[in-house]
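I have a structure I would like to understand better, so I am pasting it below and will then ask my questions one at a time.
Removed from the display is one protein chain of the complex; every other protein chain stays in position.
Right after this comes chain A.
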Amino acid sequence: MGFFDSLAQWLGVKKKEVNVLVVGLDNSGKSTIINHFKPPELKNHEIVPTVGFNVEKFKSKALAFTALDMSGQGRYRNLWEQYYKECDGIIFVIDSSDKLRMVVAKDELDLLLQHAELKDKRIPILFFANKMDARESVSSVKCSHLMGLETLRDKPWHICASNALTGDGLHEGVDWLTDQLKDVLEKKSRKK
């Protein structure tokens, strides 16, 4: 990257772009969450199960997000790994009303954290305890407990309860992620 490019970026002339990976078990609400950030005319009214991945873009205060909405079905989960290397942040979506599969989600999370590409990186992880409106949902505190998040020390993380249908909680989460990513990016460009 040329000198002027990086200078322009550092000065914030262009909106900085970041890659985030949106992962989580199937049916947890990933596609619905992403859909929420899209401008109204592009919104999908009918969300069908994702096969493979979907690229979506959305903007928050200071950053342009490119989100890879990954399929959560079992047979596709190994495909997530292909994208670990190039990602700046992760959104991990948990269906807080699916207590039964919470342990499966935890296993997936552990696998992800131990993956060679991610283990030693300080990338921020945002957890959505989604479907908070559902009757049998558990609180975000209970959720972080069940997921064993207290032992997660070497990466910045944050959990918030959300309702992807109405959008409640989503912006709070993304604001946190934006702040984290700004810090990371600034450090990166200063190093150059």
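Convention: contacts are C-beta pairs under 8 Å (C-beta built on N, C-alpha and C of every residue); 3 or more make two chains touch, one makes a residue touch a chain; residues count from 1.
In this text, contacts and distances are computed from a predicted model.
Colleague: Absent chain per UniProt: "CCT-beta", "Putative exosome complex component RRP41", "Coatomer subunit gamma" or "Ubiquitin-related modifier 1"?
Modeller: UniProt lists the chain that is not shown as "Coatomer subunit gamma".
Colleague: If you put the missing chain back, which residues of chain A would it touch?
Modeller: Counting over the whole complex, chain A touches the hidden chain at residues 17-19, 50-55, 57, 64, 66, 71, 76, 78-79, 82-83, 85-86.
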